[in-house]
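Mind looking over this structure? Questions follow.
For this view, one protein chain was removed and the others were kept in their places.
Letters are used for the chains, namely A, B and C, taken in the order the chains are written, and counting of residues starts over at 1 for each.
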Amino acid sequence: MNKNNPYLPIPMRLVKNFCETEDKLIHTFDLEFVNKEDQENFKYLPGQFAELMVYGQGEAPFGIASSPNEPGILKFSVAKVGVVSKALHLLEEGSTVGVRGPLGNWYPVEDLKGKNIVIIGGGFAFTTLRSTIQYLLDPVRRGDYGDITVVYGARNPGLLLYKEELQEWENRDDINMVTTIDRPAEGWEGRTGFVPAVVEEVAPSAENTVCIICGPPVMIKFTQPVLEKLGFTPEQIIMSLEMRMKCGLGMCGRCNIGSKYVCKDGPVFTLEQLKKLPNEY
Amino acid sequence: MIINKSEIAGLLDNLVKEYRVYAPVQKDGIVTFEQINEGTQAKPGATSKKPPKEILFPQSEELFNYQVDSQGLRMEDKIDDTKSVAFGVRPCDAKSMMLLDNVFHNDEYEDVYYTTRRKNTLIISVGCNQPASTCFCTSVGSSPFDTDGSDVLLTDIGDSYLAEAITEQGKEFLCKLNLPASDDQAKTKAEETKKQAQLTSEVDTTGIKEKLDDMFDHPYWESLYEKCLGCGACTYLCPTCHCFDIADEAKDCAGCRVRNWDSCMFPLFTLHGSGHNPRTSGKERWRQRAMHKFNYFVERYNASACVGCGRCIKNCPVNLDIRQVIADIKAQDTGSEVS
Amino acid sequence: MQKLTKEIQDTAKKLLEENKVDLVVGFAKGSLPLRSTPYFARTAEQAEELVWNQFCENNLANYLKKREEKVAVVAKGCDIRAIVALIKENQINRDNLYIIGVTCQGMIDRNKADELVNGKEILETETNGEEIVLKGKDLEQKAKVEELLYDTCTRCAYGNPVIYDELIGEEQPAKEPNFEDIEKFEALSAEERAQYLAKEMEKCIRCYACRNACPMCYCDTCFVDESTPQWISKRANSAKDNLIFQGVRVFHQLGRCADCGACERACPMGINLSLLTRKGVKDVKETYGYEAGLNPDDKPVLSDFETDDPQPFLMKE
Partner (left out) sequence: MVHGLWSIRIEMGQTRSITTKNERTVVHMSTKRTGSVLVLGAGIAGIQASLDLAESGYYVHLVESSPAIGGVMPALDKTFPTNDCSMCILSPKLVDCGRHLNINVMTTSELIDLEGEPGNYKAKVKTRARYVDPAKCTGCGSCTEECPVKVDDDFNQGLSKRKAIYKQYAQAYPNAYAIDKNKCLKFKNAKACGKCLKACQAEAINHEMEDEINELEVGAVILMPGFDAYDASKLDYYGYGKVPNVITSLEFERILSASGPFGGHLIRPSDEKEPKKIAWIQCVGSRNCKNDHGYCSSVCCMYSIKEAVIAKEHSEHDLDTAIFYMDMRTYGKEFEKYYNRAQEEQGVRFVRNRVYELTEGEDGSVKIRYALEDGSIQYEEFDMVVLSVGLEPKGEAVELAKKLGIELNQYNFCEAKPLTGINTNKEGIYVAGAFSGPRDIPETVMQASAAAGEAQALLSEAKGTLTKAKEYPAETDVAGEIIRTGVFVCHCGINIAGVVDVPNVVDYAKELPGVVLSTNKIYACSQDSSGQIKEAIKEHNLNRVVVASCSPRTHEPMFQETLKEAGLNPHLFELTNIRDQCSWVHMDEPEKATEKAKDLVKMAVNKVALAKPVQPVKLDMNHDVLVIGGGVSGMTNALNLAEQGYQVNLVEKEQQLGGIARRLHYGLKGEDVQGYLNQLINQIEQNNNIKVYTGQEIADVNGFVGNFTTTLTDGQQIEHGVTVIATGSQEYQPQEYLYGENHRVKTLLELETEIADGQLDKVNNVVLIQCVGSRDSERPYCSRICCTKSIKTALKIKERRPEAKVYILYRDIRTYGFYEDLYTEARQKGVIFIRYSEDNKPVVENVEDGLRVTVTDHVLGEPVEIYTDEIGLASAIVPPVENNQKLSKFYKVPLNEDKFFLEAHLKLRPVDFSTEGVFMCGLSHGPKNLEENISQAKAAAGRAATVLAKDQITVEGKSAVVDKKKCSACGTCEQICPAKAIKVDEEEQAAVVNEALCKGCGACSSSCRCGAINVKGCTDEQIMAMLSAL
């Protein structure tokens, strides 16, 4: 076994397999390192992803939903789409899975220091945003950043991820947590409306602010002009891309946009960077 | 140094005892690079149908195997560090290996499967006295006697080869062989041979990278792909194409992870689990192929990902000629329609 | 040939000029000796590029599937059989297709030519119909065209197109389909056959040129690319899986294969693929008296059941 072999997954134990959404299509997985050594070597930042492996089925890349300030575990929220995610959903707690990572770049948390941060998320793409929020809200770090505004939307209340945490964040005063669902629903007393409209309502100032946005393409498409209107420049907008990936190392060749490999050079890009790349994603 | 052609087989027989030796082998009308057991199998000077990149980067390779059961997890990787010699590689193919080095050992990660083989494989190339009509290496910064990527370069001077060590490893290797030193006559002959090796085919690639910088949305791509069947013959037979797929082959919880060549010409290559495909049609796929070779790769590694071997030209089922593509790109007007 | 080229160009020009079609699919001169290349003419000017010669080896039916616009195609007998089969399978709308049928004596097999000149490089050819001269450096070899034809062409009985809107070329003498090659193979022992197939399949590199060149292989997702379930391994070094790929391809072609040989021509590794496809063609013909691509109104032979259908396969070996 070659220690430097980037293709080898480290073993982790599935400690929690939790059905996150009402449609039952998204589960959240908490993984625990089997070897202490692996835990120490696994250094990551919000925005990075890892290849999650189900033995006998294969591996697939997922954004890391946990934050480095939640030691000992890795959290992933996975939608049931392919072979691996289907198998993951069926895994019993206590099973061994493989993890290869951390992979890719991260949200520029260092550069964000001293700035206000707006986080916009939609649907189940909230995973690395959760990681980011957790990271920013860490008491040792919170002081480094300015105002934090989060707008998170889903089609209906049942499809919101991390419902308990959302509640908790809403109750805090060091973060402006805005949760919205597309249309009014029974029992939902919160805000309704699509994310772009809500962002417009919330109207965060672009002054000394960076916006991290992650969600379905249509949400991004319609939120961009809103942000522009609010005065955000492409340099102030940070996005995370999704592409079909295999190696995660910038070698296998499928996730490139122009000369950039999303897996290695991304997945985090500023809108400015993306504008320079071909529109092929 | 000089190697007499009649001694090649004997020499290879000796090498086989110490190394794993690959050489061009003619089988059933097709030349392929294969491991040989005896010298007479080799056919130096022949150009293989499939490029020798597969020596370092096999079409299918087991990365590791594993088993999960009540006793826990067992895993074993299979990194091949056998000392090997690739004998009779074409200079263009040797050059391609140098290009692949960039890919498999980037600033962050090292593909130990490739690099271990690479480190342990000596490349002995044979220059091209008579380049084929489809060869255009000189157009893409190479030549019939290019030394890039080779440890030893052989030049066919009639009854014998002139052997030149290109690298330190090459030098050491040649020393061990105890070959007669080359005389001036041989050297002169070699020089002449090199000079005489003329390419009949040329295509102007100057400025193609810059041209392509502005061509992503160019209508040219609309018609380029039209006759393309979307097969992988061009990419699989290309010495520099290196895209691969990773898949698990398993039964229950025991299996192995396999890497297989993949091709940007296949629709599934970029298909997302959601059904979204950033490269929906042949248009996007052909653009990717052209761009990757002559723009993206250049941008990343400062070299075109084409060595001009002509395999894709010869083997395309519909005669879609990359030289024509290059010429067409060059001929396109990019002044106005760039968005 | 030149006469045919002229007639094709004229017809194509006329169709395009009169806006009867938006596109003519035919052949243009190739970039290599012994090659022509598929060509898409959308203007009368482009129609001038159309050629007809004995190197028009590709099956153009491939380019006609699920097209919205009005298309004309320059098609030889085997292309047309594929077209007929595709019309039957809803892949081609006959109403939008204008068939310029060309009678065909067969296409030249470039591999046979290469074999003939024993590894020398052919740089140029000259032909006068019956005979061809292969020229290169230190090379000038004469050969009878007939001897260089693709095997599928020499055994083809459909030099005269079965349907067309316009016919170009002289009528070819009627021939009977010939399956001597398959009979020879069938005569081998099971072990010999298995050995032969294994040897052929070892060459496969899974580039899928055969599949993609085949007009009848048009599934959006080929079974080899399926992941749920994954039917076969994608390893090219597994001759067994390669054989399953080809075997299933042949099963999928039963009663549909137009026997054009496009798969084999496309194969860069020179695998004898028509052996398998033609075995299927022969079996279907012998068992059900059916040949694909002759009549768009036929029922798909393997999906139709007659009580007196023979069932020899139920009790064999």
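To be clear about the criterion, contacts are C-beta pairs under 8 Å (C-beta built on N, C-alpha and C of every residue); 3 or more make two chains touch, one makes a residue touch a chain.
All figures in this text were calculated on a predicted structure; none of them were measured in a lab.
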item: Left-out chain, listing which of the shown chains it touches; value: A, B, C
item: Listed residues C:40, C:196 or C:223, member touching the removed chain; value: C:223
item: Residues from chain C at the interface with the omitted partner, ascending; value: 66, 88-91, 218-221, 223, 226, 228-231, 252, 299-300, 302-304
item: Touching residues (missing chain, whole complex) on chain A; value: 17, 19, 24-25, 27, 80, 89-92
item: Residue numbers in chain B that touch the chain omitted from display; value: 251-252, 275
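The rule is short, and it goes like this: only the chains that are shown with their structure count from here on.
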item: Graph class of chain-chain contacts, one of line, ring, star, complete, other; value: complete
item: Chain pair, A-B or A-C, that carries the greater number of C-beta contacts; value: A-B
item: Intercentroid distance (Cα basis), chain C paired with chain B, Å; value: 31
item: Residues of chain A engaged with two or more neighbouring chains; value: 82
item: For chain B, residues contacting two or more additional chains; value: 245, 247
item: Residues of chain A that touch chain C when the two form their complex; value: 82-83, 86
item: Chain B-facing residues of chain C, complex; value: 30-32, 35-40, 58, 62-63, 111, 115, 121, 123, 137, 199, 203, 205-209, 211-213, 221, 225, 230, 233-238, 265-266, 268-270
item: For the chain A and chain B complex, residues of the former touching the latter; value: 1-2, 4-8, 11, 55-60, 81-82, 85, 96, 242-244, 246-247, 249-259, 264, 278-281
